[in-house]
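Below is the structure I would like to discuss, written out as C-alpha cells.
Note that this complex is displayed minus one protein chain, with the remaining chains in position.
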Amino acid sequence: MEHLIAEMKPLSPVLIVFTGALAALLAGVFSKKENSYALPYIGITTVAFAFVALLNYWGRGMIWLLQGAIRIDSFGLYISAIILIACLITFLASIGYAKRLGFEHGEYISLLLFASGGMMLLAMSADLVTLFLSLEIMSISIYALAGMARHRQKCNEAALKYFILGAFSTAFLLFGIALIYGATASTKIHAIAQVQGLKPLLVAGLGMLIVGFGFKVGAAPFHVWVPDAYEGAPATVTGFMAVAVKAAGFAALLRVILIAFPGTWAEYWWPVFWAVALLTMFLGNIIAVFQKNVKRMLAYSGIAHTGYILIGLVSLGIAGSEPYIPGMKALMNPIAGGMLFYLLAYTFMTLGAFAVISLAARDEDDLETLDDFSGLSQRKPVVALAMAVFLISMAGVPPFGGFIAKFYVFKGAIDVQGMLLASGVKEYHALALAILGIITSMFSVYYYLRVVWFMYFREPLEDRPSVAPSWGLHFVIFASSVAIVVLGILPSGFFSVASRGAEALVR
Amino acid sequence: MSDVMFVALAVVSTASALLLVTRRNPLYAALCMMVLFGTTALLFLKLSAPFLAAMQVLVYGGAVLMLFLFTIMLLNLHPEELGSEKGLTFKLSAGILSAVLAIFLIYAVKFSRDMTGGSFPELPAGSAAFGSAESVGEGIFDAFVLPFELVSVLIVAAVAGAIVLTKKKL
Amino acid sequence: MGAEQLFPTLVLVGLVVATATALIVISSLFGPARRKSREKFDTYECGVQLLDSARRRFSVKFYLTALIFLLFDIEAVFLIPWAVIYRKLGVLGLFETFFFIAVLGIGLLYIYRRGALEWD
Partner (left out) sequence: MFTVDNCLVLSAVLFAIGVFGVIARRNLLVILMSIEVMLNAVNLAFMSFARQHAFEGGNAGQIFVLIVMAVAAAEAAVGLAILLAFFRNRQTADADEANLMKN
C-alpha cells in the first residue's frame, strides 16, 4: 500500500483538484443558501493548493506513473499551470456573476474543478485509455457548465449544440483510438511510435484522431459549434471553455502527434494541418469581421487563434520530416516553446476580455453587443482601458503579449523555411503559411479596433444600467492586463519557461 | 454454423441500426436500439467475451436504454409535435457523406489484411479464460487502476451536471 | 465460454419464439373473424369513457430516479471484476475499491442532500 501511495504522490495536483471538487459538491448541499457566496473560495483555495503541489514537481524530470499510464513532465506541468490559472481567474470572475445569473451553487464550482482536473490529467496522460477518460471528464463537465444558466434559452441552445457536436467528435476520436490499438496492439503512446511501417489502419486511425481533436480545439472545418456555444454560454464559462479546453486539447494533440507519430510520419500529417491552419485562420478572421455581437466576434477570433497556434504544429511537422538537415532538429524546441507561449498569452487576453464581457449591460445579459460597448470609456474608464489592452494584444500589435506570441509562431515558420532553402529544398509551404497568417491577422486588426473605437469615440447609449462589478472581477481585469503588458515587455523569461515545457516533447 | 450466426447477427444489427436512424417516432427508434444492443451483446459472446456481453446488456440495456425511454415518456411528444424532417436532398447528401466514410474505413481495414485478415487466433481451452470477469479484473487492477478510479469521478461529475440541469428546485 | 456452447440456449430461444408465433398465427387463422369497430379499439372495451389522454408528460422525478440507478449500475459493472478476484488482490485491491466506492458514495450523499431521493 505504501507503494501505491508513493506512486500517487506526484499526481497530487490532480488529486487535490478532484478532492476540492467533491468538497465543493458537498459544501453546496450542506450549507445554507445565504452562505453560498463562500463557495467560490473553496475553489480558489483548492487551486492555490494544487498550484503549490504542481510547482513542487517542476524541473524534476520525467516521472512515469502507474505502469506508463501517466507521464509527469515539464510539458504536462506547464499546461496544467495554464489550466489552473484559467480556473482561478474563472472563479474570481464569477464571484458576483454567478449570483446574478442564478447559478451560485456548489455544482458550478464543483464542475469547474472536475473539468480542470480532467484537463490536467489529459495533459499528463501517456496512455490512450487515460487520455480518453480524462478527455471525457473534461467534456462532460463542460457540457453541463455551458448550460448552467438553465432558464436562459440561449444557454440551453449553447449546451445542446456543444453537446451534440462534442459527443459526435468524441466518437470519431474513439474510433481512431480503436484503429490505432488494432494496428499496434497497445494503447501506450510511446509504444505506438515503435511500430514500423505505414499501415492503412494506422493512417485511418490518425485521420480520425485529427478529426476528434480538431473539434476540441475548434479548428476549421470542425469549428461549427464554437460560435453558438461561446455566445450562448455564460461569459465566465465561455472564457474557461475558450482557454482551458483549447490548451488541454492542444496538449493532448501535441503529445499524441509528436510522440506517437514522429519523424517521417510527419510527412503524412503536416499537409493536413497546413490546410486546416489556413482554412481556420481565413474563416475565423473573415467571419469575425461581420459580427455585431462582441461575444460571437471573440468566438470567431478564438478560431483564428487556433489557426495561428496550428502554424507552429505545421512548422514542427516540416522540421521533423527533414531530420537529416543539420540544425533542423535544434529549431524544433523554440517552435514548440512559441506555441506554449502563445497559449499562455492567449489565456490572459481571452479571460480578461470575457471578464469584461461578464459586466452586466442589462439585467441578465452580458455586455455583448457593440452598442453596449459604445462610450464605455466614459462610464468605466479603467475597464475600457483594460479591454483595449486585451483587444489590441489579440490583434497582435506591439507592445503586448499577443504580439510577441504571434512573433514567435511566425518566426518559427520562417526559420524552418530558411533552413530548408539553405539546404537546397525548394518548397515554400512554411513561408506561404507564415505570409498568409500575417495577411489574415491584418483583417483582425479591423474588427478588434472597431470595438475600441466604439468604446472611446461613441457616446454612451441610454438605458444601459450597469451593475457594480465585484472585487474579484476588478482584480481579474487588472491582473490580466498587467500580465499581458509584462508578457509583452519582458517575454524572455516566460519564453524560456515555455521552452522548458516543450523539452518533454521535442528536445 | 459460426459463419451463419455471424452473418445473421450482422444483418440484424445493420438492419436495426438503419431502422433506428430512419424512424420518425423516437419510441420505435429506442426499440431498434434495444435490438442493436442485444445483437452487439451476442457478437461479444461470439468474440469469446461473455463478461462484456453481460455488461453490455446491463449498461446499455439497463441504464442507457432506460434513460432514453424515461426521457421519451417525459417529453411524450404527440405525433404532430415530432417536428419536421430535413429535405430529401439534404438526407441524400448526408447519406453520400456517411457512405464515403464507410468506404474509407472498409478500405483501410481491407488493405491491412496482413493484420486483420484471417480468422481469430485460437484460444487455449481451459486456462485463464480470455473474456472472463477474472481476466478483465486482473487487467483493471494491474495496469488500469487509474482509469478505474477515474470512472467514479466521471460518473459523479455526470450526475452532478445532470441534476443541476434538470432538478426543478435547487 | 464460446458462443458454440450456448447453442442449446439458442435452440431454446428459437423454440420459444416459434411456439409463440405459431400460437398467434393459428389463433388468428382459425379463430372467429374479428369485427373492426371503433369500440374494439377503445381503451376500455366495456364502454367506460376516458377521463383524459394517456399521453401526459411525466414528472422529471422519474428521470432523476433513473439517474441514481445509473450511478449504481456503473458501480456494479466495475465491482464485478473486483469481486471475482478480491482474494488474489488482497488489501491493495480493497483499498482501491474503497476509494472507488467512496467517490460514488459522496455522489450519493450529494443526491440525497439535494433532495432528488424525495418524491415531493
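Here the chain labels run A, B and C in written order, and each chain numbers its own residues starting at 1.
The definition used in the following text is that a contact is a pair of C-beta atoms (placed from the backbone, for glycine too) under 8 Å apart; a residue touches a chain by one contact, two chains touch by 3 or more.
These figures come from a predicted structure and were not determined experimentally.
The absent chain, not drawn in this view, touches the displayed chains A, B, C throughout the complex.
Contact with the chain that does not appear here is found for just one residue of A:28, A:43 or A:227, A:227. Which of A:129, A:219 or A:409 touches the hidden chain is settled by the complete complex: it is A:129. For the chain missing from the display, the contacting residue among A:54, A:140 or A:209 is A:140, taking the whole complex into account. Considering the full assembly, A:174 is the residue among A:29, A:63, A:174 or A:414 that touches the omitted chain. The omitted chain makes contact with chain B at the following residues, 2-3, 5-7, 10, 13-14, 17-18, 20-21, 23-24, 26, 29-30, 33, 36-37, 40, 43-44, 46-49, 51-52, 55-56, 59-60, 63-64, 67-68, 71-72, 74-75, 77, 81-86, 90-91, 94-95, 97-99, 101-102, 105-106, 109-110, 112-113, 116-121, 123, 130-131, 135-136, 138-140, 142-144, 147, 151, 154-155, 157-159, 161-163, 165-166.
By the touch rule set out above, chain A reaches the unshown chain at residues 129, 132-133, 136, 140, 143-144, 147, 150-151, 153-154, 156-161, 163-164, 167-168, 170-171, 174-175, 177-179, 181-182, 185-187, 227-228, 231-232, 290-292, 296. Residues of chain C in contact with the chain left out of this view: 60, 63, 67, 70, 73-74, 77-78.
Methods note: only the chains that are shown with their structure count from here on.
Judged by the touch criterion defined above, the protein chains are all mutually in contact, each touching every other.
Centre-to-centre spacing of chain B and chain C amounts to 17 Å, using the average Cα coordinate of each chain. Inter-chain spacing, taken between the CA centroids of chain A and chain C, is 41 Å. Residues of chain C in contact with two or more other chains: 96, 103, 106-107, 110, 114. In chain B, the residues that touch at least two other chains are 145, 151, 153, 156, 160, 162-163, 170.
Contact residues on chain C toward chain B in their complex (touch as defined above): 1-4, 6-7, 55-60, 62-64, 66-71, 73-78, 80-82, 84-85, 88-89, 93, 96, 99-101, 103-104, 106-107, 110-111, 114-116. Residue ranges of chain A in contact with chain B, taken from their complex: 18, 21-22, 25, 65-70, 103, 105, 107-108, 110-111, 114, 117, 121, 129-130, 133-134, 136-137, 140-141, 143-145, 147-148, 150, 159, 175, 179, 182-183, 199-201, 203-204. Chain A meets chain C in the complex at residues 1, 4, 22, 25-26, 29-30.
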